[in-house]
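What you see is the complex with one protein chain gone and the rest in place.
Each chain carries a letter (A, B and C) given by its place in the written order, and its residues are counted from 1.
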């Protein structure tokens, strides 16, 4: 059940609805909108009678929500969520570009990457300080030192910083240095981490687990929203299938399906998705043509020397070519790049 | 091993190489090219010494082929295969559009569909006369009557006809009425059928099996080429994954990977791929942006009355919208639509 | 709808029901049973009124069938189907063992294999004369010569012969030499082949396609039964998943699920299923413990010299060990081996 308030509803009228919901033993969730406030509710076992709400002052409508996911659903909030980060946006009329190396490796590397991708049109800098690695014997990231280098790169370039957080103990530290916190694919259903991040007011980029159903992914996002954090973007990064020629199978079907089910922005990571450097541009173009709100691309000043994921990282000149192609596609679908 | 002849090599020089190969107990395969002839060979157990060929008159080079697929590989034939069907083309500088109903249902239906898609820019008409159905109790197609209606539609519109053949006994009948014979996904590894079709000189559209590795798909195409039929196009139509919200998972990763491995044209079927009518246009756009040589789309004058696949068929107005969008993307990647 | 006749129903009463069904525009399917005859019907669009039948003389009951598969379903025929082949059985109270090489390679090889597996307790000899191979350049089987060698081995050992048929043109030839015709995994949905085999009266072993849903597999069997061939056994042989350490993923979950849905016997092929010689015995034991009606195992006198599948074939001593282990498990689940 979603109670939609009239545009001119007063704070007192909204409070009365919240109180009514609590009186029914349920938890209200006020959802901010540009035109009006809507109020979702959770905790019910069966259907709720719309009659409780429709005649209350200031209420425009009470809508049944048919999906197991609620706050993330378009039934509850029809208009697109736009996440504003300083001057940059995720979602909305423009396509955003996030780029940078897999891992922060050194001062020189991250600054060269940041200046390079900034010059070529990116608005967000990606880079890992804490790296989830299949083997305990592989490079695990620079930790706080990496976060500081990302902050330095932001200071020099104006790019917003996206970085992965893996450990709940590092949350506040990561939040201090970064603009957007990424939940990695392997942690998509790390519910402890989701709940803690949901309680923060920091934008989140939630990657899809490699075997996650779209429904499960939306439910993972629902963990964030149900704790009060509405600044969530979804990131498709490839699913696991039987095919072995590509690292993963980038599932672009997810883009139009998600855009119809949820108001959250949908970003695509073609680098992990196909995992083959020479084919990243084709998948980036396809993602934008399919309606994605942005792309996140691995770019390294010297991919052949990267400490991780070098085989799928673009060099700066390759990224420049991709940007030229992607810009044309973005124009063709009526969604220009954000001005850098 | 591939022996590449010089552009000016004489027929006698080519014959000498063919003879030499036969003398080694192997089977030669002469591969036609715009500039020069190349000669592949199969039947060897181990590596063949290039020294047998390099000093023969008219020979430019002898190249080791590293993949298990040979005649379909770009190593053996670098330039793109273009299949010419009357005035229409599959592959080459333009993007081709194939459209029409899942099944031929009646004279009125197929003619209305054909005239409609022709007017909106398609150059090929698709339509099934023999339908592979999961259940023996479902509509199995009109058979030869359906083929005759397709031929009639071709006569009236000039569209080239693509239709599926399932039974080796129907091969010559289908070849008589149709321009391109389609091997369906469930028959991708029906090797008896492949061999018989390989012995014909009729263009083939080979759909990917729902669980076929790219390597297996290319090997299935190799069955056709090794029997002498070089007019083969591949059609990605979605793979089977764990996701259930979409009918299949259209694997657009296949497009750039295939384009780098093989010279055969790659067509994409967004209708079966995602299986949801409202999302077909997004996937069609993405396919073209990823570099596909064409799309094949299910279009029905009245999708809600279709005897099969109505839930994924576009109406004619919807197809018109898709064409407008797809045309823009095709232009953006420098590959205009074929003139209808 | 299934019309169940009383045990003492007369032929005339049965004919009256068949006539009634035809009168409703439907196709009747009389299903033989040890105690009574049941009559299924197909061709209906919606539900059929049981009232048409319940008051007819000789009719015991009229039952709604809820599944898309009908004749294969336990709703329609509760008792297990037992396929009798000479003195040997597939299904019923005992577990049957089918064994032999992947391909028939020579007179010596097949006779040595046949005598060996006979001595160790198998009742069926498997061996391929027509081989579906991923590559057109691999060994394709001995063809009719292989069939003759299988028949010779049967003559010498009394083993019943199971062999794969791929091409409809070879059906009558294969039926002449073999006792059970196998449909391979890649042809599970080759509906032309299924229909032709359904019209014969020869036992069929229908392998599961590597990406076939259980529902699709049962529908493929339905093609055989709906054409009148009720002697069908199902063979689980591994599905395709993301795991790469094993050739396929043998899906033993299929065994109890199928046994509850269908009356057809369920055989398990651990050789293709796991694809690793040393692990075949463990999976064979597990199959019997899960309730399989039999196993089909690749055995070769000299696996290291096999022309196909050597890496998953057992030697005769290894097969002897497997038989000893499997015999104990079969006893433990109360289903002794068939006497050889």
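Heads up, the rule we're going with is that a contact is a pair of C-beta atoms (placed from the backbone, for glycine too) under 8 Å apart; a residue touches a chain by one contact, two chains touch by 3 or more.
Worth saying up front: this structure is predicted, and the values here are computed from it rather than measured.
Among the chains on display, the ones the left-out chain touches in the entire complex are A, B, C. For the chain missing from the display, the contacting residue among A:168, A:317 or A:336 is A:168, taking the whole complex into account.
Interface note for the absent chain: among B:241, B:271 or B:338, the touching residue is B:241.
Looking at A:132, A:317 or A:336, the residue that reaches the missing chain in the full complex is A:132.
Where chain C meets the omitted chain, the residues involved are 211, 213-215, 239, 241-246, 249-253, 255-257, 260, 273-274, 276, 278-279, 282-283, 285-291, 325, 328-329, 331-333. Chain A meets the missing chain through residues 42-43, 68, 70, 132-137, 166-169, 186-187, 189-192, 195, 209-211, 216, 219, 222-223, 226-227, 240. In the full complex, chain B makes contact with the omitted chain through residues 211, 240-242, 244.
We take it that only the chains that are shown with their structure count from here on.
Because chain B and chain C share one sequence, their contact can be compared position by position; here over half of the interface residue numbers appear on both sides.
Centre-to-centre separation of chain A and chain C, using mean CA positions: 50 Å. Mean C-alpha position of chain B lies 34 Å from that of chain C. The multi-chain contact residues of chain C, meaning those touching 2 or more other chains, are 240.
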